[in-house]
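Complex shown without one protein chain; remaining protein chains in place.
Up next, subunit A:
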Amino acid sequence: MTTTILEATGLIKRFGGLTATDDVTLAIRELTCHALIGPNGAGKTTLLSQLSGELRPTAGRIHFEGRDVTSADLGGRARLGILRSFQITSVCDDYSVFDNVVVAAQIREGHGFRFWQAPRGVRALADTTRSVLERTGLADFGDVPAGVLSHGQRRQLELAIALAMQPRVLLLDEPMAGMGPAEAERMIELLGSLRAEYTIVLVEHDMDAVFNLADTVSVLVGGRLVASGTPQEIRSNASVREAYLGHEQEDVA
């Protein structure tokens, strides 16, 4: 249970003068949920983008299953099984929910240079798609164009697309952002059910969700990793309280 699947060492990302990721070393263990928390602008998205291959780090290395993947781009890492969902939802609006997922399922099967057979009609792909939709609570919306879904449903679809790819590591950036309480509740439940089967890196502001779901929590402040540990450890960590939780309470006050 404790093999490291994804590992960042000495990761640094600078935007001009700003150091958005400041010497972060992080190990994600297989089949665990690893949460990244931190105040706004702490560099969570930036870190996630480097893990997913969207951003190239200024310095440092990233290893996936022992392999150096630092120079692989977003697509290259997706082919390895590292998938991300975006903070801003990104699906194919003209396609039905079913088609969005079936395309992902077929991409997972290999190249798409096949010109005759319609993937919708392929039993295996349709089955995968249906089970993913079932799982993500979209089973009743298969024929609905993605463009008319509610915000929360679009986030579910985003997750369904990622699941259809049967990823090794799922990078989720604020999957609950902008959802109503009921929708968020469902999403938390769903993520909870995925925990046993997938390795998840979760960026999230909702502390309840984080402490519920995560096996490990890492705290970023100003690009630096200030603490890392089990939810209990983080909750009781004085420096975290001060640097982050305390800070948040000030914000609220």
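Everything below uses one rule, namely that a residue touches a chain if its C-beta (ideal position, glycine included) is under 8 Å from a C-beta of that chain, and two chains touch if they have at least 3 such contacts; residues count from 1.
Assume contacts and distances are computed from a predicted model.
Hidden chain, UniProt protein name from the list "Carbon monoxide dehydrogenase large chain", "Branched-chain amino acid transport system permease protein", "NADH-quinone oxidoreductase subunit F" or "Deferrochelatase": "Branched-chain amino acid transport system permease protein". The omitted chain makes contact with just one of the residues A:T19, A:T58, A:S96 or A:S131: A:S96.
The chain that is not drawn here is touched, among residues A:C33, A:I62, A:L138 or A:I161, by A:I161. Think of the hidden chain as still there; on subunit A it touches residues 52, 74-79, 83-84, 86, 90-96, 99, 102-104, 106-107, 112-120, 145, 147-148, 161, 165.
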